[in-house]
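Every protein chain but one is kept in place in this view of the complex.
And then chain A:
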Amino acid sequence: MMAEVNEIAVRVHGLSKSFGSVRAVRDIDLAVAQGEIFGLVGPDGAGKTTIMRMLAAVLRPDAGEILVDGVDVVAEAERAKLHLSYMPQRFGLYEDLTIAENIFFYGALFGVPRGERIARSQELLEAAGLLPFRRRLAGQLSGGMKQKLGLICALIHTPRVLLLDEPTTGVDPVSRRDFWAILYNLREGGVTIVLSTAYMDEAERCSRLALLHGGEIRHCDTPQHLKAAMPGALLAIASAHPRDVREAVSGKPGVLGALLMGDRVHVRVDDAERRIPELRAAIADQGIADAVITPAEPGIEDVFVALLGEEKPHEP
């Protein structure tokens, strides 16, 4: 995936931004290689949007340097805009214009020649499955369709770096698959993608992730490495009463965290060998008979919770 780490597409150094007393982004360093799909993940208010907006040259940083495709974004915002494309969390569409007109408008703003604009929008509409709706007013589209239209508008010129802020929030799973197909396609074409996401399955698809919290990057690595770096071991406890199971194990010695995942509970412990019997006993004490404890592969969500320390370890 990272065979050609020859060129750095996005380089950020010492980036900071405050809104009044809120320090939204604190002294961030990043380097994204060309052709990467780089993910920013973090809870609400972690500073994802703020970073994106600074990368896109819509927001001036208080301090720090940003180089996008070799262009200094802070000093040469206008020139940088030609190299990048930014899709905000809420893409601004003209609701009184049709899909085709919106694409045409944004294409013209970026100075894409007419012929190219038509060919490219055709191609993108097809990939997104929006071709049959191109004469529909943007205001009458479903949330997912709007999101895809936003992506098409962002892609109508050929950016070197694509910045996507939570591009698939509110999009149905099928559309999200289409969406990712488009992204993979772009990466094949050498486009570097930086995206923020709240979906863990999407985070897992990124080549590298930055875990943000409180405006700081806590961890930055490939999903595999992040999982490996997760402290402790993960156990999955299947039961018909997952909530009761979580109650039963929470706060027990050696339990670092317990996360509800559908019909299972993911429990992070310091030492699997030692804790499995103890937990089994604790659950039985609560009168839950059907619990099955197995070691589990951590998902990125587990890693996320573990690394960001949402829950403090409960040692006796």
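We adopt the following convention: a contact is a pair of C-beta atoms (placed from the backbone, for glycine too) under 8 Å apart; a residue touches a chain by one contact, two chains touch by 3 or more; residues count from 1.
The rule we apply is simple: contacts and distances are computed from a predicted model.
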| item | value |
| --- | --- |
| Protein name (UniProt record) of the chain left out of view, among "Disulfide reductase", "RNA polymerase subunit sigma-70", "PqqA peptide cyclase" or "ABC transporter permease" | "ABC transporter permease" |
| Full-complex contact with the absent chain, from A:V12, A:I37, A:A56 or A:V249 | A:A56 |
| Absent-chain contact - pick from A:L137, A:A198 or A:A238 | A:L137 |
| Candidates A:A33, A:L82, A:I118 or A:A238 - the one touching the absent chain | A:L82 |
| Hidden partner interface residues of chain A, rising order | 56-60, 78, 81-82, 84-86, 88, 90-97, 101, 104-106, 108-111, 137, 153 |
